[in-house]
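Inspection log for the structure reproduced underneath, given as structure tokens.
The complex appears here minus one protein chain, its other protein chains still in place.
As written, the chains take the letters A and B, and residue 1 is the first residue of each chain.
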Amino acid sequence: MQKVFERPKALSDKKMHYCPGCTHGIVHRLVAEAIDHFGLQEKTIGVAPVGCAVLAYEYFNLDFQEAAHGRAPAVATGIKRVLPESVVFTYQGDGDLASIGLAEIVHAATRGEKITVIFINNAIYGMTGGQMAPTTLPGQKTTTSPYGRDTSRVGFPIRVCELLNTLDGPAYLARVSMHDPKNVLQAGKAIKKAFQVQLEGKGFSLVEVLSSCPTNWGMTPNQALKWVEEKMVPYYPLGVFRTPEEVSSCDA
Amino acid sequence: MEKIMMKGNEALAEGAIRAGCRFFAGYPITPQNEVPEYMSRRMPEVDGVFLQAESEVSAINMVYGAGGAGCRAMTSSSSPGISLKQEGISYIACAQVPCVIVNVARGGPGLGGLTSSQADYFQATKGGGHGDYRLIVFSPGTVQEMVDLIGLAFDKADEYRNPAMILSDAIMGQMMEPVVLPEMRDLQQINKPWATTGMKNRGQNLINSLGLLPEDLVRINQELQEKYKRIEANEVRYAVEDVDDADLVLVAYGTSSRIARSAMGLARKEGKKVGLLRPITLWPFPKQPLADLAAAGKRFLVVEMSVGQMVEDVILAVNDRSKVDFFGVPNGAVPTVRQVYNRIMEIL
Partner (left out) sequence: MAKIDINEERCKGCELCVHACPKGILALADKFNNQGYRPVEILDAEKCIGCAFCARMCPDVAIEVYK
């Protein structure tokens, strides 16, 4: 028998602090697999966010910089511009990227920065205890929308891929989901593609990953994945929004 | 050495390039626009990076990334923009990323005005953002010092892995004076083994400012404080003029030191024994020279283009050993030589 599934080398041995059933760990693995796939461990610099993934640098066997809340795309820009041969990615949540860091992500995208952004959309602020996020669904209860998100008072969620797709700068934009093995496989392919777009110098790439937060949603991990499938996917449609035609096909 | 006429802001920018700065990110704000404009022309000539960021917040974080990746990196702005950068500066200080921040200060508070100001002294020298940290703060008194001190700022930033600031002002930035430019620095000599350049033949390099465990945060802060003590012991810079026989020592930096010097000249003509101490580093502050002058029986007159900020550090340094007077003007106004002279004559 041969080993057909193992821990990627770009992941460290450290046990992750994430809550049981939180899909951050799956996305970490997919990113690490992409790094291993292209052999990028020696030339990759990650940028960690503020939020649950603030300690991402402990879980990746890679050089890392830890950014202030929302500023990861600006930090990544600085790194990539002075080390153009390196591979630079940010790993950001929805509060980080779509609220406090909206200016940074929009401008990194419109400049066509040759970085890869892994964007975790779980419709809530996880680390601070479950407050309303820019991606919280209409009617969704959080600790700062205890009666449910009232769109007449606080407005509507932001669809990040669609928003960035209005710009000329991005080269690759895709939304994937963590809700079942098939979609996880799909997400892995999208993440590999995003890194490939960077490697081939095509420009800015972003993969939005619909993820779960069982703890703050008050659900079991399995219920939470069902909620992603039944509530989030209809609001945040999956698919590739932008792809550079000339990027060679990615063997996942 | 050839002398050429240069505007303060442009001399500073060229000085940065010659000191090895190869990354600049900034955002338009008056009266510092000559710095990014100069950089946008000059950086492509030296294979450097110029970026006009979407905000001052973003610019300082680009500098964090570039500085953390090992490049000599810099941003410039003016007072309201420097306020916006404070979040990033606090992170940079804790993560120990060397870089240079230039403040071509203008009047405040709030949107303030475009006139020159020294009211950002507290912000520059006491940290500025959240947490216990310090910047190495240089105050140029001539256009030549713009060039000399930005080179020194890059060197000291690298030596201590600490952000350094040039605290200039609108007048210093806009004035023209003759300068001698240094030779271009050899970039090969700048070696930063801690930088995040990819894990080739070594373990992980990490640029970080997080200490979630209390003992980690204590350790981080102790390490910073030990570094600040070394900087205080080794990096105090100041200039004195005519202090030996002086009864009254003027204390002023930057633009106000030039006004103070002229007033000193007028007073000397009247036979008054007046000297000048000009701090060149605002942090670390020249406490000991002031204490020594106080012990020698000199009185002090602090002259600032604010309603009084540095005067508090002079009072602390003098520590009741002598008398400290103050002359300042609210932002919007510039002190005149005659006003300072009159104040000298009142005291003596």
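Here is the rule we go by: contacts are C-beta pairs under 8 Å (C-beta built on N, C-alpha and C of every residue); 3 or more make two chains touch, one makes a residue touch a chain.
Source: prediction; values computed, not measured.
Q: Since one chain is left out of the picture, which of the remaining chains does it touch in the full complex?
A: So, taking every chain into account, the missing one touches A.
Q: On chain A, what residues meet the omitted chain?
A: Missing-chain contacts on chain A: residues 1-8, 11, 15-16, 18-26, 28-29, 180-181, 184-185, 214, 220-222, 225.
Criterion: only the chains that are shown with their structure count from here on.
Q: If you average the CA atoms of chain A and of chain B, how many Å lie between those two points?
A: 39
Q: In the complex of these two chains, what residues of chain B are touching chain A?
A: 22-23, 25, 49, 51, 53-55, 57-59, 61-71, 73, 87-88, 91, 95, 196-200, 204-210, 212
Q: Using the touch definition up top, name the residues of chain A that touch chain B in the complex.
A: Against chain B, chain A makes touches at 41-45, 47, 54-55, 57, 61-68, 71, 74-83, 86, 103-104, 106-107.
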